[in-house]
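Just one protein chain is left out here, and the rest sit where they should.
The letters A, B and C name the chains in turn, as written, and every chain counts its residues from 1.
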């Protein structure tokens, strides 16, 4: 079966990519499998300067999920272009650079920096990282700010821009529409939900940063709902993520409206999860009567013929 | 150990109560254990008239959680006062009436109706049910509407009012502060997160209502985080809930700032969960050095001496 | 106050058809209190919700309870991995079973589809002990799915149909209704489309249907498992008022 998917900037052999922050820059996982099997790789968030991130503990386990507060540790955009991208560019896969920042200027700087290399195929704009303190502005929770940062980045980059949405909002559709109007080429959703765990022996939050981002199968129903809602209101493609752990989950995301998917937390459980899902996908599509990825996209969006509510 | 807790209107022998909608009006569970062991019972939401709720399927299982879209099925406030409350009143436990509605007038009507009986100790205002279509106004996601409905209900009732907050918001602290200013005597948090599951064989949302409310251990980290945030900004007590499944979980909620807790989904897994938790609580408190419930409340709220962030 | 959570040891495990497993479980309370059509609500390690499974047979003398289930998803797959010697945590017997208080019917028709067949076996055995004459129609997908055929034959005339004709008649259960002579009452359990077809075809007969719906509590508290009543006035709870209803009482859609 043909699994290929074409999205702005991304001509992919399949819709599967590791999610930002869960795969580093690919080096470690490259000793487990050939990265060329992947549709794309989304790199760890890049900032202007090197960032050391948060104190430890940075992760905690929750029921069917985990909390993380890495705090955007990364070597800075220059080093990434210099040392990491050449490594990834040797593989036959698309490269998506994820960019983050504490100010609009920082996003602008990082986005522009990626013009220096030919090997990046698209940008993912992380306006939703809940684990950094400074800056203070939550770009991802205010439609105006989200649109502003999108617009600014679009002006300086030659690459298609996928805006990564935060689920910690009352109205995700409003944010999605705002960034679409501001020129986003696609959406990436969802980032983590802000959560916390109390450590009973020390009587304080377990994660040093106190709060962390909740990911994993626990959040899948929220991701599916948000994609379903947003898909009906925007016309740009969606890269879906949040708790995917097998090929059936991928189909669930496609039905809800995702055009491709990213896999985060599941890599920690099974470093072979991405190639395993790629291998399993044709059978699952077949089983439920689909002949291609595109055929399934948005098929689960269901409009009742009439109001069946009995209340 | 003395587990008693005193909150507005509620003089409880322990801080454990079944959550609204997960325990009906107590009849079914009364054949499993003596309801007098409970700190309180929160009844299923009451509306002005009988409601038949949503079509089935109404529930789905998710990783460490479940979705429900019951749709507020209930016999209407008059019938509840007539047939259900007298049954519960025979037990030595507090009774909290949960009220819902599609309009401010309906909330007002239902709240006022409960003045007819002497057996209700407090009201829980469900401004956060995600599973009803009509009305359209999401009282729980707008601070002004939340305050308005609280104020209106406060005017017509003699009972303390606990406002039950929705987690599907960008800023839960803003809603909490708004209802506190409007006269709420306490908060109840959290209600379910809106989610969805796709049913692969039928290629549409599994729940007939499409979306449902996510509950169970999956959402516990979100509940803890929200209670932790709200506790620092309000001075009214909090009834905490969301994924509690054992006595350790209860202590986690107390540390985060809950004054008492409610138990929902876990009742379905184990109908004896409430008495089991009540029995287990003294040991858990003891183990971590507490001599009463109150001693633990908010103990996990932790202010760093200085900024330790290394980034 | 009865402690309705029961621990049941798995005594025997048998694959009785494709993806279909039979467990013989030991529990005195349940074996002595269960009536045909009642179900068990089974806790499965790691899952939020229990899984409802009908009682397929009981043996009071040995305190044994039999269930038969098909692997269709996460829960049944996990349950199928349990081995004899292990115990399962069970809530039950739950619900209202088939009404057999009325001993008048001297001849009954049992119509079962796939995994709806097990509770009818329990019913058939009890009725036949009371000298009621049993006729059975059993529908399966295909030859490999067939189970309990001999057991039903021991109770009386039995017609087997498979969707693909690989065993017995080809077709669906309603296709062989004409072969059945008169009867006093019918009892049926199986997929909803089948129940609907039967209800229509046998609308002039007295009969009972056993229904399935996704459940939360299993005991009538959460209102997950409702079915509209035929008077259009409300819902019944399948877990508590059912799973067995008089065919005229409920609306199948």
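General observations
Rule of thumb we're sticking to: a residue touches a chain if its C-beta (ideal position, glycine included) is under 8 Å from a C-beta of that chain, and two chains touch if they have at least 3 such contacts.
Nothing here was measured: the structure is a model prediction, and the numbers come from that model.
For the chain left out of this panel, the touching residue among A:70, A:97, A:184 or A:226 is A:70.
Contact with the omitted chain, checked across A:47, A:62 or A:209, is made by A:62. By the touch rule set out above, chain A reaches the unshown chain at residues 21-24, 27-29, 31-34, 44, 50, 52-53, 56-62, 64-66, 68, 70, 73, 216-217, 265, 267-272.
Convention: only the chains that are shown with their structure count from here on.
Taken as a graph of touching chains, this assembly is arranged as a line, each chain contacting the next along an open chain of partners. Among the other chains, the CA centroid farthest from that of chain A is the one of C.
Averaged C-alpha coordinates put the centre of chain A at 32 Å from the centre of chain B. Note on chain placement: the centre of chain B and the centre of chain C lie 36 Å apart, centres being C-alpha means.
Counting only residues that touch two or more partner chains, chain C has none. Counting partner chains per residue, chain B shows two or more touched chains at residues 52-53, 62, 64-65, 73, 216-217.
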